[in-house]
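I am attaching a structure below and will ask some questions about it afterwards.
A protein chain is absent from this complex, but the other protein chains hold their places.
Going in written order, the chains are labelled A and B, and every chain counts its residues from 1.
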Amino acid sequence: MIKNTDLYGGIFMILVSLLFYSGVDKLNEYSRLFPQAIIVLLIASGLGLIIKSIKKPTIATLFSIDDKKSFILVAVITLAWVLLFKHIGFVVTSMASLTGLLFALSDVKNSKGFIKSFIIAGVLIASLYLLFSKVLYVPFPRGVFF
Amino acid sequence: MSTFVDAFISILDIKLMFFMLTGTIGGMVAGALPGFSATMAVALMVPFTFTMSPVAGLATLGAIYTGAIFGGCFSAILVNTPGTPSSIATTFDGYPMTKQGRGEEALITATFASWGGGVVGVLTLMFLSIPLAKVALKFGPPEYFWVSIFGLTIIASLASKSIMKGIAGGIFGLMVSMIGVAPIGGDVRFTMGISTFQGGVEILSVLIGFFCIPEMLRIAGELKNEKFVAVDLEKQTDVLKKSFLNNFQKPMNFIKSSVIGSFIGVLPGAGGNIANLVAYNEAQRSSDDPDSFGKGNPAGVVATESSNNATVGSSMVPLLTLGIPGSPAAAVLYGALMIQGLKPGPQLFTTNADVSYGFMMALMVAQFMILVLGLLAGKHVYNGVTKIPDRILVPAVILLTVLGSYAIRNNVMDVIVMFVSGLIAYTLKEFGFHPGPIVLGLILGPIAEKGFVQGYLMGQASGAPLMIFFTRPISIVLIIITILSASWPLFRMYRENRKKGVVNK
Partner (left out) sequence: MKFKNKSLLVSLLLVLLLSLNLVGCTSEPAEEPQEEAEQPQEEAEQPQEEAGVEYPVKPINYILPFDPGGESDITARIQQQPLEKVLGQSIIVQYKPGGGGALGWQELVTSTDPDGYNIMGSNLPHIILQPLVRDDAGYETNELVPIYYFQATSNILAVSKDSEIDSVDEFVEYAKANPGAVTLSGSGSYTANHLGALIFNDVAGINTTYIPETGSGGAVPQLLGGHVTGLMTYTTMGINHSEDLKVLAVAAEERNPSLPDVPTFKELGYDYVEGAYRGISGPPGLPQEIIDTLAAAFKEINSDPEYIEQMQEMGFEILDFGPEESKQLITERQEYYETMLRELELID
């Protein structure tokens, strides 16, 4: 898609400043001193971008990705991974997600490819899990199964 | 001088050397793993040092710290992910070099730079501690405020195409850094209902998200077009020579960056994370070919890696002279010193001189260790990583980002923040917002706010709240530097236009 990036950039900045502005009321004098100044600057920069979008706009082609499907798969699987990690536990979510990622990107999309993905995922997760939890003492969340 | 020689001899102990070597390697691995920070690596090893003599314990911790700050360049160069915040700017030129098939050169260049910068940092610690510490003390809140404003002017060099977007991005970063407990006032701000945000947005998560995720997504989307970059299998000695010359043939860059790193490291609260960006900015500004930065100019790697390793030695200055840690990792060392029964401070140079000098010599040795390790490992790591096909590399790196962002402070929210900020960064990049200025705002925000509000309070006490920012000698110097730095890009544009004008005529 081809868009006027300055315009969207400016709108984004203004929206963010409004979001933060709504959180300023309850703050005491010193906690709000700096944020208020930054909010003003952010609005100013947003307006600046909007003005630029009218006078000397930057039009660019966005999201020109060749393989949209792989891209979206990777994004969605990883998003599910990070959101479910706490609830279902580290090992299960990671095995599922990593296998999914490897399989989604592989060029051999049949059961042999799947087994290969699963094994690679297993090896990676096992070795890194051991490294992190036993050597580096990082306690991973334990979920429903593990 | 004899104290140094004595100290050097005292550390020529096989066991100590072994511990230091293991520490350096461990540090390098920890530094290379995104999310797992140098401070955590040092903290992890502290219990192991209880049974060692004070010098051995400190030497090992120092070796880990050195290794970790160096190790950050590996992931920065190979997968565009700063392994530690001290290597953020290494991604700017290091990763493009990898994409051009010159990754090994980048790694070896970084090795020489880190070694050299580290040596300069330790020399600073050895010979300039006392005067530097005195100067560092004079930096109060107003000075820290101006330092962070100066830091923000770097945005100009990072913004590449659109300065307006760069500025907006920087301010956006400043805004997001306000989330959490206000440093003055104590109120909890902008948590938007997510109570984990009481602790603020974890900068390491965002770093990983901003630099690594967009690149991984991009590669995923372009797998079908895997272009095989013709990697010139250069002779090993050629790469070595080229990398060495990158650093030392025109030494100004290296020298300036090491000095910048040494100085910034001394300031408590400012460390490698800021030094590497300032050095990068300065290198670009004074280069004959500034536009080549960000596209694979090794000078960028030299600047960042020499400055960040210089902070290792110099961040020990306030610790050893005044008992004040100059960086979070130094704070851990402070704890370790306390437990060993050694009071950090001037006493360390008098009653416990053998410990402090021994530590300094050991730190120097550690710099040479990373030189050797880096030269040995560089080629193998590079070959190893580039041989992995992207379709496996991408999932593996994503796994590392999940693990790494969790390992920061054992908090699941950090992982979510990491990925979500990655998605946001990708989108913002599409719209023309470079991640550099945003990250800069995030890092400098707390420093700027603390400096500003504390200074304001100080000023209130003397009647004129804002005057205090303009009436102190160091502040005035900083203001001048900031104005120069901010107007440089405009000056450059003017100069270029004039040149163009002459040609056209």
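To be clear about the criterion, a residue touches a chain if its C-beta (ideal position, glycine included) is under 8 Å from a C-beta of that chain, and two chains touch if they have at least 3 such contacts.
Computed from a prediction, not measured in an experiment: that's the story for all the values here.
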- [ ] Using the contact definition given at the top, list the shown chains touched by the missing chain.
- [x] A, B
Task: Residue among B:G265, B:P325 or B:G436 touching the omitted chain - done: B:P325
Task: Selected from B:F18, B:F50 or B:F368 as touching the chain missing from the view - done: B:F50
Task: Contact with the hidden chain (one of B:R391, B:H434 or B:K450) - done: B:K450
- [ ] Write down which of B:F36, B:F112 or B:F139 is the residue touching the left-out chain.
- [x] B:F139
Open item on the list: Just to verify: which one of B:I155, B:V188 or B:A425 makes contact with the chain not shown?
Closed with: B:V188
Task: Residue numbers in chain B that touch the chain omitted from display - done: 39-40, 43, 46-48, 50-51, 136-141, 180-188, 191, 195-196, 198-200, 202, 268-269, 318, 322-325, 328, 331-335, 338-339, 341, 343-347, 409-411, 450, 454, 457-458, 460-463
Open item on the list: Just checking the interface: what residues of chain A touch the absent partner chain?
Closed with: 26, 91-92, 95-96, 99-100, 103, 109, 114, 118, 122, 129, 133-134, 137, 139-140, 145-146
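Everything below uses one rule, namely that only the chains that are shown with their structure count from here on.
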Open item on the list: I'd like to verify one number: the distance from the centre of chain A to the centre of chain B, where each centre is the average of its C-alpha atoms, in whole angstrom.
Closed with: 23
Open item on the list: Please output the residues of chain A touching chain B within their complex, sorted ascending.
Closed with: 3, 5-6, 8-10, 12-13, 16-17, 19-20, 23, 26-35, 38-39, 41-42, 45-46, 48-49, 52, 58, 60, 62-63, 65-68, 70-71, 73-75, 78-79, 81-83, 85-86, 94, 98, 101-102, 105-107, 120-121, 124-125, 128, 132, 136-141
Open item on the list: Please output the residues of chain B touching chain A within their complex, sorted ascending.
Closed with: 30, 36, 40, 44, 162, 164-165, 167-168, 171-172, 174-175, 178, 182, 184-187, 189-190, 192, 216-218, 220-225, 390-392, 394-396, 398-400, 402-403, 406-407, 410, 412, 415-416, 418-420, 423, 430-433, 448-449, 452-453, 456-457
